[in-house]
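Complex shown without one protein chain; remaining protein chains in place.
In order of appearance the chains are A and B, and numbering begins at 1 in each one.
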Amino acid sequence: MTNVSIIGLGQTDVSEKWETSLRHLAWYAVEAAIDDAATSKIDAIYVGNMLAGELSGQRHLGALVADFSGMRGIEAVTVEAAQASGAAAVRQAVIAVSSGLIETALVVGVEKSSDTTGSALTTAHALSLDADYETIQGLTMEAAQALMMRRYMHEYGVEVSDFAGFSVNAHANGALNPLAMYRNRLRAERFAAAPVVADPVSLFDAAPGGDGAAAIIVTRSERAEDMVPKPVHIAGSAIATDSLSLSDRKNPLFLRASAESARKAMAQAGVTHADIDLFELHDSTTIMAALSLEAAGFAAPGEGWMLARDGEIARDGSIPISTFGGLKARGNPAGATGVYQIVEVARQLRGQAFDNQIDGVTVGMTQNIGGSGATAVTHVLKV
Amino acid sequence: MNENDPIMRPDRPVGIVGYGAYVPRYRIAAESISQMWTMGAGGTPVKEKSVNSLDEDVATMSIEAARNAMNRAQIDPQELRAVWVGSESHPYAVKPTSTIVAEAIGAVPNTQAADWEFACKAGTEAMQAAIGLVGSGMGKYALAIGMDTAQGRPGDALEYTAAAGGAAILIGPAAESAVIINGSYSFVTDTPDFWRREHAMYPSHGDRFTGEPAYFKHVLGAAEVMMEAMNMTAADYDWAVFHQPNVKFPSRAGQMLGFSAEQMKPGLLAGVIGNTYSGSSIIGLTGILDVAQPGDRILMVSYGSGAGSDAFDLSVTDKIDDIRNRAPGVQQYIARRKEIDYATYTRYRGKIKMS
Partner (left out) sequence: MEVSRHWRLQKQRYQLVGETCDNCGVKLFPPRDVCLECEAPAYELFTFAGTGEVYSFTTVYDAPAGFEGMAPYMMAMVKLDEGPIVTAQLTDVWPGDVEIGTRVEMVTRKLRTDGDEGMIVYGYKFRPMLEAIA
């Protein structure tokens, strides 16, 4: 159990925000979190971002966000761990507050994807892969996941249509979430016929990129109790890594970082799988959802997809995932995604999930993955 | 050395210790080109021609041919003293293809490397230089490659034949050779039958002028001098191969010299792969070496516009049987064909303007 709690939440919807700049996007989430926490006394800002340099020609987001959030002068840095940047930034805030050096920290995950489009955007996302041995060959994020999916189908005798349940569930939940990028429901029978991105990964497997920002404010748990009616405790927080290249893994279908970070975070929190009421996992594609469920210990190897088939991942199932739409329907604003996951679990725990609410939740887990699995950040939240 | 003898004979006997062919996988039927430009009314000089893939160029194709030659010879690449690539379609205008090939086969750094150009005879030119290098004792082995990804202007007669492919010939001491080089001869004049100016994408040519005063004058001239100097008649050779811009020219040249269709058959590949330019005569030679028997005698005559012909008189040794199956034969490459349509061909050959 860490001694860090969340006292403020903020998020924008995820969409293509043609009229909103990177700095404004961050500010909207920060403003919402400050309003929610009813405090603007922040000691440090941790910005989670993956691609502002490539997509918007802007780095140095720590100073940028501090400046444009009216907090010029305070300590602020950017944390980068590819698509896991958002949760990695949360992890740094937890460490900072736990150490006692920082009393109250603001984390904002922000990604302004739509400033760049087309193949340049595909190239930018592939920066999380191995430049010398993967991207020089033309590998993309979707292609890396397609390689995993094909092998999975081969080893476990699974069909493309067996993955449909993940996307159907994500869209069913996204349809209820006004902040989701896609609010249409998806019909399972159309899944296998979707346009292909990187065979067998289709448009209905792969999460859409989008612009978005989400923010949380954390402080020491004993202070939190006095500041807000229902603080959310960060019971576990862990980052683990694996080989950068998919091909360097002894078993490319085992997300070692995912397993290791989940194991550590759950041990810190003192929870077992049965205690976890929901799991916001990194469903950048359906195969990642299946592999994450397996790595985190909710399913045996080769059986993650069955939880989708059997409805166990639904909001009334045994292990609800993507409860606000997940990456697939809420949208995947890269470096901001990990913060969205934490905001969403915190809302569930506070009972503020509106139409997406799951009854009686007290423990939730998030997991944010960078690259093809080289970084995984797991958090366990409790009320 | 007889100073009046036009035949080039090295001081030390040399031969071919390894050879390797390369033909890309893709083919376009001449009929498809004819449909495009003449609604099928024009004749076709070949059945089909080879087309390189999007990721192939003279460097990559030379590397594969060179690897085949090295695999056949089974020598240490560090013993190579020259890696020479003859082509009219080097990927860089300035920067050698040969250093890329030398690096890829592990021949660097103790080697000569250079690119050669003489229209379609750049490959045999490199061979003659390799014979000189090894024959003089300056080096033990030298690799000569003729390779092209030839371009013909859309709709032009050349478009039916301008193809991709070639071969690598590894020259070494005669004692280690599968083929002894009895002599070679070059016959050149200033004959502007075909050219490509700097920065031009497609070559220009003299149309019918490329025939009698160009191809036939030089090919026949080189062959006749060689045969006379060697005291050989057509019947004394087992095989003959001539530069093959189409099927008709080499067939007629061979016929005029007294060769039968049977003698030319294994080396006459233009009908199914087209004109591979710098690679044309030597890839034909590899076709012959794939079937030749110890003791066989071979005449090879190249032709390069501009113009000139190199003739080679060759004798096969019993080592041919040892090396032949250590690498794919040219017919294996020909057999892995995949036919593409005209639209795909224009894409693969960079004829679609992208920017």
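Note that in this section a residue touches a chain if its C-beta (ideal position, glycine included) is under 8 Å from a C-beta of that chain, and two chains touch if they have at least 3 such contacts.
Just so it is clear, the model here is predicted, and its values are computed rather than measured.
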Task = Determine which one of A:110, A:139 or A:376 touches the chain that has been left out.
result = A:139
Note = Of B:175, B:235, B:261 or B:335, the residue touching the omitted chain is B:335
Note = Logged for chain A, residues touching the omitted partner chain are 119-120, 122-123, 126, 132-140, 142-143, 146-148, 150-151, 154, 196-201, 245-248, 252
Absent chain, residues of chain B that touch it = 24-25, 53-57, 59-60, 63-64, 91-92, 100, 103-104, 106, 328, 332-333, 335-336, 338, 354
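Convention: only the chains that are shown with their structure count from here on.
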Ask   = Could you state the distance in Å from the CA-based centre of chain A to that of chain B?
value = 59
